[in-house]
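Every protein chain except one is present and positioned as in the full complex.
Chain lettering (A and B) follows the sequence in which the chains are written, and residue indices restart at 1 in each chain.
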Amino acid sequence: MKLKGLFFVGILLICSIFAASTIELTVWTHEDPNRTLLEDRYIEEFQKLHPEVSIKRVTYPSAKIRETVLTAFSAGKGPDIFNMEVQDEYPYIVNQRVAPVNPIAMGYKNVEEIYDAYLEGTLNPVSYQGKLYGVPLEITNWCIFVNKRYTNALGMDFDNNYPKTWEALMEIADQLTVRNGEIITRRGFDFRYPYYLTFFIPMVEQLGGYLLNEDGTEAIINEKAWIDVLTFMKEWGPSGRNLGSPTYTAARKNWNKDDGSIVMCESGLYQILRLKSENPDLFHSDDWMIIPWPTFENAVNPVKGNYYGHYYMVNAQSSSEKQEWAWKLIAYMLQHTNEYFEQVGLIQPTYELMDSAVFKEFPFANVFMNDMSQAGCVLLHQAGPRLEELIREAVESVMLSGVSPENAVKTLKSKATEVLEDY
Amino acid sequence: MSRTDYPWKRTARSLRGIIFDVILLMILIVVLVPLVFMISASFMESKEVLTMPYRWIPSAFHWENYAQAIQGNDQKYYYARNIFNSLLVAITVTLSNCLFAAMTGFGLAKYRFFGRKIVLLLVMATMMIPFETIMIPLYMLVNNFGWQDSYMGLIMPFLVNAFGIFMMRQYLLTFPEDLLDAARIDGLNELAIFIRVVIPNSIPAMTALGILTFRSQWDSMLWPLLITQSEEMKTIPLYIVKFTTEKYTNEGALMAAAVIASIPLFIVFFSLAKYFIQSSSVFSGSKG
Partner (left out) sequence: MRSGIEKKKARWGWFFVLPAIAYFSIFSFYPIANAFHTSLYRWNLLSLNPPRFVWFENYLRLFQSEVFWNSVKATAIFTVGTFVSLLIGSLALSILIFSRKRFRSFFQMALYSPAVLSTVVAATIWLLILDPRGLGNTWMNALMGTSGKDYQWFANPDMSRISTILIYFWKYIGHFTILFIAGLSSIPNTILEAATIDGAGSWKKYWRITFPLLKPTVVLVCVLSLIQCMKSFSTQYLFVQSGAPKAPIDVLTLNIYNTAIRDHQIGRASAISVILFLTLILFSWAQLKLGRSEEVSFQ
């Protein structure tokens, strides 16, 4: 009996030694069937090249990954590698839960080389106090998608003359809108509620307003700009010219279907690939186009809609060995920027991709890149989500509840200041 | 002939019966609309699903929605495994819940012991914390046991449920004492009484509890979301949510997946329903 026991223990010990010598990495990311196919392949290749590493890739619904990562990290069981929208990732940087990039492991000589490989400014969102904390999986900015079938029907010629200002867009949207009483059956254009940090703030900035002051102590700078934009939104909504509202189905969801419910929407380059697979008929026709993001007529600061993105990051609590392998894996996967673009529709802002033929020949890619060069990153602040909520309340109260823009701005300012006090 | 049989009373009663039936029918129509929507949408192309005004009968029967639902967007056929997971977890939890609920409810209803009221309050207290608050400590606990991404992790936190206990206690309060006393006189000990007398006579209540528990487990999403990681261990609601991701929505296939997911619930309901819509009560055996 004792001999058997010893034998078992011996086997267990040997097994555990072997097990310990395999590095196990976990990667948590959001669901995306095409990217999963791609990355599963890369992971398989990587494991063949490095048999001492075993990788587990886990996917979560994009609406829910915020919770799962948060819960795991607060229990001290966070994954080794993960990505989320950068606004959600920011608190992890500030709280030092993610590790700075390891350029050697990634195959670069130093950190500067990494900065050089990527488009100017696109690594700013993950740079903090002089260190770099992530590399981009995708960056997105929005331009306006136009379904020309409906504009042509009304005699408009977008190819030669498209709206460049918000005021012009409003007029054209009004002509395109079809209603049944109060109910809108076709919208000319509608905004991408509720991503106010991405589309609303730049509109305010165009008129010279800001969300926060230089040192982040004060909120809602230049109230007149805010009031002006809110007045514009009020006129857009049900109590104004009734051109759209947050309560309708999101514009981008219906645009691909070409079903007459929406003519123009705000969306990113990734939507073009979806259009190709969902509605090849429209995609291959000449009946659609992308136009740049509008500015106000009296804009003092012609910024474009903010960009946002996903960055791959590494858990600071993982062992240094695991961290090194994690960066190696990330570098291995991300070197395939062209495939990410072609097969998944994700833009990684590397010069390599921008210069490649496949990118240059992609329809309307230049419109997006042009706008991106004039765009800033979406707000990164620990109070970001709360501030977005307050802006949402302000816009909705003006559009849906009949509050005056002046009052809405007053409320917004006092509530935002209260929020800032917590930080 | 008793007073109740005058002819005009009879017509009044049948008229009243018809009115009630009509009201019931109206309520039912409203209640059934989303269900009908789901079934008809499952055959439509996604373009058609979102079209207003809504067509109740699909223009063509797109069976490929069902194929896509089973295949998954990644063509990996995880759905079958997910259904199995949901079944395993739901059935286990239901059986365990019914057993423990009946046992504990019985103890609380029919026995006087010191601290009875406190125990009842404690049990009820566990019902009152919203899951979102305890999810992090619970997650840490389950992780410490090593049960993440496993059946144990999915089942253990739900093995015993306070709602069930409370429910069984209420039903067992009116359980006839004389049945119990008769069994005691026959020399059975309490445990035997529980198994041989109480359980068989509480089938309506236990069936109701079983159905409610099964459904609640079937639909449970937040906990499986946190505790499962590999595709093989996920449950049905997570699979359905996968179909609603930002980039690849096919509403028709989503509805098809949902229809498939509802079939087990329908089966459970149909087969168990007769156990508690009995017209003759089992208690009548205690008379005479």
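Keep in mind that, in the parts below, contacts are C-beta pairs under 8 Å (C-beta built on N, C-alpha and C of every residue); 3 or more make two chains touch, one makes a residue touch a chain.
These figures come from a predicted structure and were not determined experimentally.
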Contact partner of the left-out chain, one of B:183, B:197 or B:258: B:258
Missing-partner contacts on chain B, residue numbers: 2-4, 17, 20-21, 23-24, 27-28, 30-35, 37-38, 41, 49-50, 52-54, 100, 103-104, 106-108, 110-114, 116, 119, 121-130, 132-134, 136-138, 141, 156-157, 159-160, 162-163, 165-167, 170-171, 173-177, 190-191, 194, 204-205, 207-208, 211-212, 215, 218-219, 221, 236-237, 240-241, 244, 251, 254-255, 258, 261-262, 265-266, 269-270, 273-274, 276-281, 283-284, 286-287
In chain A, positions touching the absent partner: 63, 66-67, 70, 73-74, 91-92, 95-97, 179-185, 193-194, 238, 245-249, 261, 382, 385-386, 389, 392-393, 396-397, 400-401
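The criterion applied here is as follows: only the chains that are shown with their structure count from here on.
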CA centroid of chain A to CA centroid of chain B, Å: 39
Of chain B, residues touching chain A in the complex: 46-47, 50-52, 73-74, 135-136, 139-140, 143, 148, 225-226, 229-231, 238, 241-242, 244-249
In the complex, chain A residues that touch chain B: 26, 28, 30-33, 36-37, 56, 58-64, 67-68, 71-72, 74-77, 185, 249, 253-254, 257, 259, 261, 270, 274
